[in-house]
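What follows is a single structure, and I will ask about it in a moment.
Every protein chain of the complex appears in place save one, which is left out.
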Amino acid sequence: MKLTKRIMLDLIVCLLAFVCIIPLYWMIRSSFMKNTDIYSMKPFVIWPREMLWSNYGLALKTADFLGYAVNTLVIVGGCLVGTLLTSSMAAFAFSRIEWKGRDICFALILTTMMLPGTVTLIPQFMIWKNLHMVNTFWPLILPSFFGGGAFNIFLMRQFFLGIPREMDEAAKIDGAGPVQIYFRIILPLARSVMIVVALFTFLNNWNDFFGPIIYLNDKEHFTLALGLLQFRGDYQSKWNLLMAASTIVVSPCIITFLFGQKHLIEGIAMTGMKA
Amino acid sequence: MKKRRLFNIFVAGMVIMAMTGCSSNEAGGSKAAEAKGDVVEVRFTEWDGGDTLAVYEEIAENFNKTHPGIHVTIMNIPDEYDTKLTTMIAGNDTPEICMMNSDTLLFPLAEEGIVLNMQDYIAKDSDFDVSALGDQFKYMLNADYMAGYGIGSENICMFYNPGLFEEYGVEEPPAKYSDAWDWDTFVNTAQKLTIDKNGKNALDPDFDADNIDIYGVNIQKWWAGIMPFLYGEGMEYLTEDGQSIAYASEQGIDVLQKLADLTYVYHVAPTPTAGETMPGLSEALATNKVAMSFDGQWSNAGLMEDGVEYNVAALPRMGDTASTVATYGAISLMKTDKADEAFEFIKYLLTETGVCAPLQQSGLWLPTNMKEYDDAYMQSMITDKHPSNYYDAVVKPMIDGTAKTPVTVYVKNFSKINDVITPALDDLWSGEKTAAEVMGEIKDEADAQVQGFYGK
Partner (left out) sequence: MTMKVMTVKRAGEGNIIGWAFAMPALLGLFVFNLGPMLLSGYYSLCDYSILGTPKWAGLKNYINLLNGSMGNFWIAAKVTALYAVMAVPANLAFAFMIALLLNRDMKGRAVFRSIFYLPCILPAVASSFVWILLMNPDFGLFNTLLEWLHLPTSYFFWGKDSVLPSIVFMGIWGTGSTQVIFLAGLQDIPRVYYEALQIDGGNAWHKFLNITLPMISPTLFFNLVMGMIGALQVFGQAYIITEGGPNNASLFYVYELWRQAFKYMDMGVASAMAWLLFFVVLLLTLLVFKTSKKWVYYEGGDER
């Protein structure tokens, strides 16, 4: 009885996972095909008869992907450091310390998510323009050193609130100050959420094209996501090349995730033993 | 312990990378400007990537070589073009030269004086070869204010698959607009070429309309796919008094209904859903999914590159005169303190013969430089890869006036009018309503947005 239930659940997982794989499978499959073959569903082509590796050559040739990759790494790296540091600090302040103005500040930070970015875009651009930072990576990196976004602060706060108070109290009795509590108790115990935030920061910045479009002008500063869009710019859609380029762009992400995945579980397993 | 050290090194590395990455970029920019001394930096924004971008870059490079005091850089904006441009302008960072969407930004910017009157600069410049300019390519805010000039002209034409015509023994469409098919001939031909899965055509009483293998025709449902037929019935986008949309006129309703009937009465065209998700033209023709297709002439570039067997022809006519419509982007001079230098590049781009030749040879563009519409030049642009009817069906309409000026060049408030019409037409294309019903419902709403014409 218990076994059949188990197998049933496993089957459901497999089925749902299958649907999740389709887009990736389709992308990779199409990246090896002729444009004309992508659309032929009857008969349904599971895998291209001949693998057109040349698509990758062509895709790589159309843009300076290496340069774009370096730019993307700089932005993603900067954002990772900034976000992990400052959003956890803010979350710490909003969850473990009592101070005047805390709740109103937290509420204000939350409200920044509630107004569509469309209408704050131009004033924000003007700020960066006045700082002479348009067409540099600063507008894309610096905000993460100033809190890293309400989403991350809110998320971390929720997890910090779940850490039992006794931990702080015990540390306090041992003479630990707030800085020690933050570094020695909260951060290690919140490793799972830190990894989650790191993951989101990495992927969001990797795939973001709107920020780079607005703030970067020169092709030398472009990111991978912009490189992908340049494909679409032309009149005829070379979907097979777009798919090849997408595969190139996305593969570091998938690899990172596969590796990070192990740490995600480890980290979580460790904090799971906390109480 | 070891792990932590590794992590620290990683963090430090990232910080350094971010710092140097950013500062070097800034430094790089200013250093470049310093080194060039008195060179004026001019930015030209455009939305095309790929081949077009490469050609623009080549043009800029050639220009920079011959104009030592000016340095033009091409700024590619691959998405959210209007958003970025508006933001830059509002942020006081206006690029010096811009490609413009005439249905959105161009005229509002000209009204604010942010897009300069190119006419003033042309008049000032005795070297400017005005014979290169054609009136149909000028974006006139009013009689004296030229807000932009067309670049990369294109028009709508018919593409067809000669193999299918031969296979089913049907006469191929005429190349010249003077010989264009009338609508009944066209519909009849399309019926003969629409084949169901049993091999029966649309004229056969046993034809299975639910299982069509080859469609006779695929049409365009945006304004450029509708206007050629409306011109044929003697109408413009707006009624003559400039007060009302012509789609809602008797002729307009007739045109729209005839186009919708291709799908729902004659079963020769795919349903809108099928049409919208049709593979690109190249694929559709190469895989025998469609016999004829009304499409933009720019598609020639992809078809030629893919080596598809195809040809082009004149669009059929609904009324008495066969027509088509041109489309192009505007290039505009922006109000900056470098406008004089920027104008030099515009002059080069618009009057120098053959600067865009690679794009014309590839089949993507037609000239907007009138000097290039001479026989010798055009023949040198038409390669042996071009379809045999290219000159008659595509180039000639641009010269003899068969290809009309795009409506976005002169209809005020176009994008708001269009955003009323387009969603409503979805009900026509899906077969839920007739053209008369649809237009009856939205005529007042659309007319409320009508504001007449530019250039008058």
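By written order: A and B. Residues from 1 in each chain.
Quick note on the criterion: a contact is a pair of C-beta atoms (placed from the backbone, for glycine too) under 8 Å apart; a residue touches a chain by one contact, two chains touch by 3 or more.
Keep in mind the model is a prediction, meaning the values are calculated, not measured.
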- Note on the structure: Considering the complete assembly, the absent chain touches shown chains A, B
- Message: Tell me which of B:90, B:339 or B:357 is the one touching the absent chain.
- Response: B:90
- Message: From the list B:119, B:288 or B:415, pick the residue that touches the absent chain.
- Response: B:415
- Residues in subunit A touching the chain absent from view: 9-10, 12-13, 16-17, 19-24, 26-27, 38-39, 41-42, 44, 85-87, 89-90, 92-102, 105, 108-116, 118-120, 122-124, 127, 143, 145-148, 151, 153-155, 158-165, 167, 178, 182, 192-193, 195-196, 199-200, 203, 207, 225, 228-229, 232, 239, 242-243, 246, 249-250, 253-254, 257-258, 261-262, 264-265, 268-269, 271-275
- Query: Can you list where subunit B touches the absent chain?
  - Reply: 80, 82-83, 86, 89-90, 104-105, 108-109, 112, 114, 270-274, 276-277, 415-416, 419, 422-424, 426-427, 430
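Quick note on the criterion: only the chains that are shown with their structure count from here on.
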- Query: Where the CA atoms of subunit A average out and where those of subunit B average out, how many Å apart are those spots?
  - Reply: 36
- Footprint of subunit B on subunit A - complex, ascending: 35-36, 38-40, 62, 70-71, 73-75, 77-78, 80-81, 121-122, 125-126, 129, 132-138, 141, 209-210, 213-214, 217-221, 226, 229-237, 239
- Could you pull out which subunit B residues touch subunit A in their complex? 11, 13-15, 17-18, 21-22, 25-26, 29, 43, 47-53, 73, 75-80, 83-84, 86-88, 90-93, 279-280, 282-283, 286-287, 296, 298-299, 301-302, 305-306, 364
